[in-house]
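Removed from the display is one protein chain of the complex; every other protein chain stays in position.
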Amino acid sequence: MTLSRQEVAKVGTLARLALSDSDLDTMTSELSKIVGFVSLLEELDTANVEPLAHPLDTQNVFRDDVPAASLPTAAALQSAPRHDDRYFLVPAVLGESGAA
Amino acid sequence: MQPAELSAVELVTAVRQGDLTATQCTEAFLGRIERHDGQINAFLRIDREGALRRAADIDERRRAGRPIGPLAGLPVAVKDVLCTADLPTTCASRMLENFRPPYDADVVRRLREADAVIVGKTNMDEFAMGGSNENSAFGPVRNPWDLSRAPGGSSGGSAACVAADLAPAAIGSDTGGSIRQPAGLCGITGLKPTYGRVSRRGLIAFASSLDQVGPMARSAADCALLMETIAGHDPGDSTSLTAAVPRYTDLLEQPLSGVRIGRVPEHYAEGLDPEVAKGVDEAFAVFKAAGATVHDIRMPHAKYGVPTYYLIAPCEASSNLARYDGAHYGHRAEPGRGHRAEPGQGHGSTERGGAGFESPLVEMYCRSRAEGFGPEVKRRIMLGTYALSAGYYDAYYAKALKVRRLIRQDYLDAFQEVDLIGGPVSATPAFKLGEKTGDPLAMYLVDLYTVATNLAGVGGISFPCGFTKAGLPIGFQLQSPALGETLLLRASDRFQRLTDWHQRRPKTFR
Partner (left out) sequence: MNAAKPTPDAPYTTIIGLEVHVQLQTKTKLFCGCSTKFGAEPNTQVCPTCLGLPGSLPVMNRHAFELAMKAALALDCRIAPFTKWDRKNYFYPDLPKGYQISQFDLPFSSDGHLEVVDPKGAFVPRTVGIVRVHLEEDAGKSMHDEAAGTADSRIDLNRAGTPLCEIVTQPDLRSPQEARAWLNELKLLLVYLGVSDCNMQEGSLRVDANVNLHIPLPDGRVAKTPIVEIKNMNSFRSVERALVYEAARQWGEWQETKAELGRTPKQTRGWDDPAGITRAQRHKEESSDYRYFPEPDLVPVTVTEQQVAIVRAGMGEPPPVLRKSLADRWKIPAYDADVLVNQGRELVDYFEDLATRVGEGKVASNWMQQDVLRTLNERGGTIGEFPVRPEALADLIGRVAQGDFDTSRGREIFAEVLASGRSVADVVASLGIAAVGEDDLVALCRQLIEENPKIVADVKGGKEQAAAGLIGQAKKKNPNVNPGKVRQLCLDLIRGL
């Protein structure tokens, strides 16, 4: 199972990881190997098997609609790379929300 | 009394009875850390001041006759994957090098309330991804039994720390074997509880449906002591189990007669080191002599465990690690420097983004993440993103979830016939540093015997069952049905009463 360099570049964009020329080469060959390995699962007939997303069968866990203490703003911002004591600051966000 | 020679149980008893002070215990271990950790690199951060302050407070309260907690005076090392409000929490990554959480993990809170003394944060594979603790951004951890070898991972720091008596107890995390495998390679005891038995709140997530926090110490009895404090329902974790926590320490002393232990012939495949195989067989013999019976069982999907794990875990990780983008915390790349993107990466207009990125914001994301994450983390994020992406979801992630159900069914079927499953925890004893780092797949296979436990959500423990001719520990693993910790601890404890492998210590660090 070989991935193309182009596919890997596309995945890199989706994953927001900058990949240099050589990174892309290495990543393409490594991912191809790993994907080849995990494709072992194709051997199994799972047509009538339900997926198992949670290992245990817990259901219906809720909390009451009761206010709890929020963090002070300073604590919320304490690890922010850039902030102005009120807001997180990021490079300009242009246009509409990221969700299409 | 030399604190470093005492077990955790003996230490807390000594402090409670006044034979030792918390300060004496803490000083003793801090001293050992200072003398020896330079060679091992088990710790990323040592909190001398904080630990001694806490110890002094405990001693003060004890003198005044005020109540002290069940772990009073016990020095504990905490894997740097758990949030501590007073200490940076890095996950051994440049991404979180300066991250200070504004809150304590639930486990940390419980330890503090029990009056444990947190001496520091231990080294690990970056974001818990690895089997050798060579993926740390802050240098590898060395195995105290042979400093040219790996301690295992990802809880390599916690395992090495206990093995070298730098702390009598440590907390690790296990997603595919990250407590049990390093415990096996370092000759100590490590327990991965049933999924949901210990809260994940404050555990920096790697793979949410697989992660568990657990104790690592010299013995099952010590692990039992720690479990009484860290296990229990947390309403702040939706996956936390509500079942009452047994008094594990009271339940250790029970004979093993009638306990049926399964043995899986599939485990004895080609790659299993013959000395390990021998050690494992001898362990089965010990259990038989103790009154248990051993039965061959089938785990028909055993060989699909690793590929299943290496789809589910990276997929969940690719999502769990998306938050590390330089926006609200963690490493942010300096604007306008370094890394050029590939043409074809980020697309379209470059009007405001340099180097081919679609905007300065996207550039910040891509470069911060490229700079902050190590190669293994990036590999898994890429793999997970790929396997979840449109067109591939069904063939990879969805498929893996189906095989996961088959693997869980193997356990459910097996536990109809036996009470525990025994076997190796690692195919080989500790391997040389650098031996497997050139081949990701080779590294993934170190998890061969441990991933299925996490996939099924059941419990697992590993402890030493012998040593190789070269003097390296051999680990034995027991797995139980969900909420079978009592039996795991009991069986391991019984084994440790009949043998003394767990009491051996590496010569260099005696």
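So that you can tell them apart, the chains are marked A and B in the order they are listed, and the count of residues begins at 1 in each.
Convention: contacts are C-beta pairs under 8 Å (C-beta built on N, C-alpha and C of every residue); 3 or more make two chains touch, one makes a residue touch a chain.
Remember, it's a predicted structure, so these values are computed and weren't measured experimentally.
Asks: Using the touch definition up top, pick the residue from B:D37, B:D165, B:E316 or B:D447 that touches the left-out chain.
Replies: Touching the chain that is not displayed is residue B:E316.
Asks: Could you tell which one of B:Q181, B:T239, B:T308 or B:S480 touches the chain left off the display?
Replies: B:T239
Asks: May I ask which residue of B:S136, B:T385 or B:T450 touches the chain that does not appear here?
Replies: Selected residue, touching the omitted chain: B:T385.
Asks: What subunit B residues would touch the chain not displayed?
Replies: Where subunit B meets the chain not shown: residues 82-83, 89, 91, 96, 99, 101-103, 105, 200-205, 207-209, 235-239, 315-316, 318-319, 321-323, 325, 327-329, 347-348, 360-362, 365, 385, 388-390, 393, 397.
Asks: If the hidden chain were put back, which residues of subunit A would touch it?
Replies: Residue positions of subunit A that touch the missing chain: 10, 13-14, 16, 51, 53-54, 58-71, 73, 76-77, 82, 84, 86-100.
Keep in mind that, in the parts below, only the chains that are shown with their structure count from here on.
Asks: Nearest whole angstrom, what separates the Cα centre of subunit A from the Cα centre of subunit B?
Replies: 22
Asks: Which bits of subunit B are touching subunit A when the two form their complex?
Replies: Subunit B reaches subunit A through residues 98-102, 194-196, 209-210, 235, 238-239, 241, 301, 303-304, 307-308, 310-311, 318, 322, 325-332, 335, 339-342, 344-347, 352, 357, 359-367, 369-370, 373, 378-379, 381-383, 385-387, 389, 395-396, 398-406, 408, 440-441, 444, 454-457, 482.
Asks: Spell out the part of subunit A that touches subunit B in their complex, as residue ranges.
Replies: Residue positions touching the partner: 3, 6-9, 11-21, 23-24, 27, 30-31, 33-35, 37-42, 44, 46, 49-56, 58, 61, 63, 71, 75-76, 78-82, 88, 90-94.
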